[in-house]
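One protein chain is absent from this view; the other protein chains keep their places.
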Amino acid sequence: MQVSDIKKKASEMLLSGEVKRVIGWKKGEFDYDLTPATFESVEELEDFVYDGFCGANLSKYLIKESKKEGKTLVFMKPCDTYSFNQLLKEHRIVRDNVYVVAIDCEGKLDIDKIKSKGIKGILSVKEDGDEVIIDTIYGESKVVKGEVMLEKCLTCKSKEHVAYDESMAQGVENVSLDRFSEVAKLEAMTADERYEFWRGELSKCIRCNACRNVCPACSCVKCVFDNDASGVSAKSNANEFEESMFHIIRAFHVAGRCTDCGECSRVCPQHIPLHLINRKFIKDINTLYGEYQAGADVDSRGPLTNYTTDDLDPSDIFGGNK
Amino acid sequence: MKKISLSNISKLYEVISREYDLYAPIKKAGKVNFAKWTDGEEVVFNAQTVRSPKDMFFPQTMDLYSLKMQGKTVEVIDDRSETAPFVVFGVKPCDCKSFEVLDRVFLAEPVDTYYQNRREAGIIVGLGCSAPSESCMCASFGVDNTEPVADVKSYIVDGEMYLDAITDKGEKLLSLIAGLLVDADSTKVDEQKAKTKEINKKLPLQNLDMTRFTADNLNEIFNEEEWEGLSEACLACGTCTYVCPTCQCYDIRDFKTNDGVKRFRCWDSCMYSDFTKMSAGQPRNTQMQRFRQRFMHKLVYFPANNDGMYSCVGCGRCATKCPISMNIAKVIKKLGGKHND
Partner (left out) sequence: MQEVKEYTPLIVAFCCNWCSYAGADLAGSSRLSYPANVKIIRVPCSCRVNPMFILKAFQRGADGVIMCGCHPGDCHYTSGNYYARRRMSLLFSMLDYMGIERERTRVEWVSAAEGAKFANVMNEFAKTINELGENKRLEDLRCK
């Protein structure tokens, strides 16, 4: 699968009139600052890119785009299709107005990880197999790809698409780490250590709402935190309580619907490992109510909109409680 | 000019912190932000802080006053306290410039006394740049990244920090630590400055053309069709505004405590849907309008009212932090003038 093939597909479909617009990634000022964009003509497709910096999940844009007139062609990586399915399940996307083309993903790069290695003045970033070659005004650097991949890609859940109209994917081998190992590490700590860990992380939060606004599961028309009538609306964290509350409530609201796409952690300007909050819910759901992957299908009931009569009581789960 | 070896610098922090609250770029949970220095904290000078130092004078939330209800009486309590003098260490030239922008807003009549209070109490130690990054645009906004405008300017060359007082406040600070400093000449600093200026020439965003952003072109730029395309992927989060050193919009809100009300102000973001919402409705209904507001404010409205001073210092934080990588550089390149490619 070549980028030129993807572009060719896009221009063919635009020219034939089958689709009115294409959603993809648009080239930026540098190699790494791509922006999700819609392309409506073959000329505009000049700026279409698909490379290691296309980490952005495009599925949420379909809420808006699929309500426009005419079909929208969208290129999706495997993890994006989970979010897409979940949005379909929640009736947020008009399926008939979308044409999904599945494309391969070999794991995306994290520019912040590259920069945190002290690499500055970046002129270009090129992938070469397992290596990433970065040319800077201060000289060339080479890093191992595994060290600068997005957190979500290191623990990739699947290289298989779960929804598409047409596939251009040839399949990629998935070599990823166990996504629950970090959660387990935290669980193994004492309560005091966990408290310290989360205080350290959450105290960085600037309440920019990037995690919420990028999240495909956060598609409420009006969020409780924006609604003045809710009593909890806020534009900043006034204190530690609000820091914790915002993230607990947000994660709870997407529990059972979060596909673990990892966008929250990717966009956090302070690199708070927000995925560890979501994954804790996923891990608990898996152990208590059976394996469940949100977005794997479009018709199953989510774990929090379902129950069995022999579910455990909280007091059974937390032995020390009684 | 004076100097001190970096291996000795924690002593300097210690002496200052005995007299003042000392804030410095400190690495915590993997990220560098301005924070209060206490013994053992890791001070990092070669990275850009995620949050800008505007927090020092214009914190994200600030109590204004509170009301306490008891029976039928309401007590009004002034939550303000005199701000104790404090020192901010390691402020980059672009961030130093941002205080000038904020002063224009908060120290113009009517003076914001909450801001003024802190501004007068703060002593800023600027730090000259030696390794600017590709996202740096300071030169485009008239900032010389080798000359921090502050109370004391400092430079780090070859494991030594050079310090030079500029203002009286700065003199006072340096006299406090005089015992730790030795006299130095500026040869090495000048060499570094020359080197940095050479690097600036190689940076892609240091020479943006902004000639079109004038008050005369206001309507023309405002009505540009390009705004649609530029803003289409905007998530409406507040990252750009909250990491920005010059964004100064705030909201005043009430918090109902158990026995009264606390009135506080907090940062607001023009990216949010309820920004400047009034009882009559919403002046900017679409994300495009809100997105446009941010850049028009920075590049057109603000300079028109402030002798041509842009409300952007080119620090590049928005460029590195935006979740969709849309930023002021891309806007300037699209709309700024003919000479941007």
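What to note about this one:
Labels A and B are assigned to the chains in the order they are written; within every chain, residues are numbered from 1.
Here, contacts are C-beta pairs under 8 Å (C-beta built on N, C-alpha and C of every residue); 3 or more make two chains touch, one makes a residue touch a chain.
Quick caveat: nothing in here was measured; it's all calculated off a predicted structure.
Contact with the chain that does not appear here is found for just one residue of A:42, A:63, A:143 or A:304, A:304.
Of the listed positions A:67, A:194 or A:222, the one in contact with the omitted chain in the full complex is A:194.
Interface residues of chain B facing the missing partner chain: 255, 257-258, 262.
Of the residues in chain A, those that touch the hidden partner chain are 186-187, 191-199, 224, 231-232, 238-239, 241-242, 244-245, 248-249, 251-252, 255, 277, 280-281, 284-285, 288-289, 303-305, 307-309, 311-315, 317-318, 320-321.
Everything that follows uses one rule, which is that only the chains that are shown with their structure count from here on.
Per-chain Cα centroids separate chain A from chain B by 30 Å.
Residues 28-30, 32-38, 56, 61, 111-112, 115-116, 118, 120-123, 136-138, 200-201, 203-204, 206-210, 212-214, 226, 228, 231, 234-238, 266-267, 269-272 of chain A are the ones touching chain B in the complex.
Here chain B touches chain A in the complex through residues 28-31, 33, 46, 50-51, 60-61, 131-134, 199, 202-205, 229, 232-233, 235-239, 241-243, 251, 253, 255-256, 264, 266-269, 272-274, 319-321, 323-327, 329-330, 333, going by the rule given at the top.
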